[in-house]
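Removed: one protein chain of the complex. Kept in place: all other protein chains.
Moving on to chain A:
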Amino acid sequence: MALQTAEEIAEQMEESEDILEHDVQVSPAEEMPGDGPVEEESEQLFLPWDRFSAWLHCICVVGFDLELGQAVEVIYPHHSKLTEKEKTSICYLSFPDSNSGCLGDTQFCFRFRQASNIQPSLGCFLDRCDRDAPVCLKRDQGHFYGYVYFRQVRDKSLKRGYFQKSLVLISKLPYVTFFHSLLKLLAPEYFEKQEPCLEAACNDIDRWPTPTPGKILNLPIMGVVMKLRIPTCYDKPGTSQLVQSTPGDSLVSIVLPTIHEVDLFRCFYPVFFHIQMLWELVLLGESLVVMAPSPSDSSDTVLALVSCLSPLRYCSDFRPYFTIHDSEFKEYTTRTQAPPSVILGVTNPFFAKTLQHWPHIIRIGDMKQTGEVAKQMKVKKLKNLKTLDSKPGVYSAYKPFLNKDEDIIKQLQKGVQQKRPSAAQNAILRRYFLELTQSFIIPLERYVASLMPLQKTISPWKSPPQLRPFLQEEFMKTLEKAGPQLTSRLKGDWIGLYRQFLKSPNFDGWFRNRRKEMMQKLEALHLEALCEEDLQLRIQKHTEVETVDLVLKLKDKLTKAENEQLPVRAGTLTKLQTHIESIILSLPEDLQGILHKPATL
């Protein structure tokens, strides 16, 4: 059950090839001018750096100055805005914080709060991109991601004896795998060739198509074309649509099968006996800390934890790499309150003490020495955790609600013994989490859908009907007949799990989003009903004042529908516009002038 059948995979591959073929099948005669990066989008809409900022906020180079310590040496493009606070965060978060022997090249990622809210000039365009993206791939409101490529090599010519530098991409997009691949191309060239390289790269990026979900994007960078597809919220979960059809030359083009998925199996390998419990902890928004020997281990593990809920979005704060210099350090580590609902990834041994009171601690050993790890079966008592040198494992007093699924553990173990490729192990694990999350969420989806008022209650001349409220007990009752037992064979206290979940930020975030979507749907249905009415007939029965009032209301609705991109049937808005025009024309001329004005202004 867990793994896709061969047929399914073959089917997917076919699909993906179709897409690829379709994309590149352009007969020479039809070849568009600028067949290159620009395609379709009307170019005049974009100012210089608009396209760049659709992908990245900026690129920073962080170095080590003997007198100043870590410092941002270069920000590219030069006009990018970062507050001093943000710069300080970037400085500390771009370097490994413990004296871990990160010799050579290391990649990791961090996330920090945005200090000020700057709206990019193409804001509404980005909203449209975001609308079609799955929840976990939407632009991060209020936070920036930092994707780091850190190089540390011995260099006797330098006073410090080491060359230490990070190239950091700052973005609101959570496309982890994509940005890491980009950095792999960019950073080594930059360290060798310096500024002209950044200039060229930024120039390349500024001609990329905007990050639109669902399209195959060709992104030329540094002499290579990256090909990828940003998933949409309409994709069937668990399917990937882009695969390399023929092995190509990586110096010419690179196909990215995913832009955001981390290798779950690799990340969870040190603690894989506990994956199901970890899923519960993340689902319930429990305070979790990952203590790892390096920022790449900590960030990979935190990202894996967050993504194991997919397609559900993890709504609390999470920090793939968190340091003692972080501006939220005090807020998150205080002992005067209960630990916050966050997931932190740390490497500094200091945290072993600071976060001793946290209820759940995941201790990851050196990922390279994986031999003995798989033996650690038992969840450990928290008091046994003294320092970062404690043994790898999960330290928690948590009692899972669901019974342990032995099958998945056995399946993975068998895979380890048989030396099954990591990609296959990852696929098994991803499928497992997906099924678990879906089993959990389907009853909620079903109940929430039932809160929608009946179509017949929508009247064009009354405001749209309200959604019925979410009643916990009413929902719990639905579980008897339509609970997760329909799709999952896992036994245990599902009811308890739901009760706990309903109190969590993840439920809150999920429900808000659903509510918003449903209210928009109601607005849209209402608008459609209104358009079907004979408005001329109606205004004949009403006074002039009432007619003017109607025009203003309709105009309001039209603007709202356009701004929020309500999911109306095609043609509805044009119809509404025609209605408005014809009502205005039926009014006396002086009023016509006044009512037409706002539209032409």
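Odds and ends about this structure:
Quick note on the criterion: contacts are C-beta pairs under 8 Å (C-beta built on N, C-alpha and C of every residue); 3 or more make two chains touch, one makes a residue touch a chain; residues count from 1.
Keep this in mind: contacts and distances are computed from a predicted model.
Per its UniProt record, the hidden chain corresponds to "Ras-related protein Rab-31" from the list "SsDNA binding protein-like protein Ssb3", "F-actin-capping protein subunit alpha", "Ras-related protein Rab-31" or "Replication factor C subunit 4". Only one residue from A:D155, A:E199 or A:E474 touches the chain missing from this view: A:E199.
The hidden chain makes contact, of the residues A:S80, A:T177, A:S253 or A:Q577, with A:S253.
Of the listed positions A:K87, A:R113, A:R139 or A:R207, the one in contact with the omitted chain in the full complex is A:R207. The chain not displayed touches chain A at residues 24-28, 31, 33-37, 189, 192-193, 196-197, 199-201, 203-204, 207, 218, 220, 222-225, 248-253.
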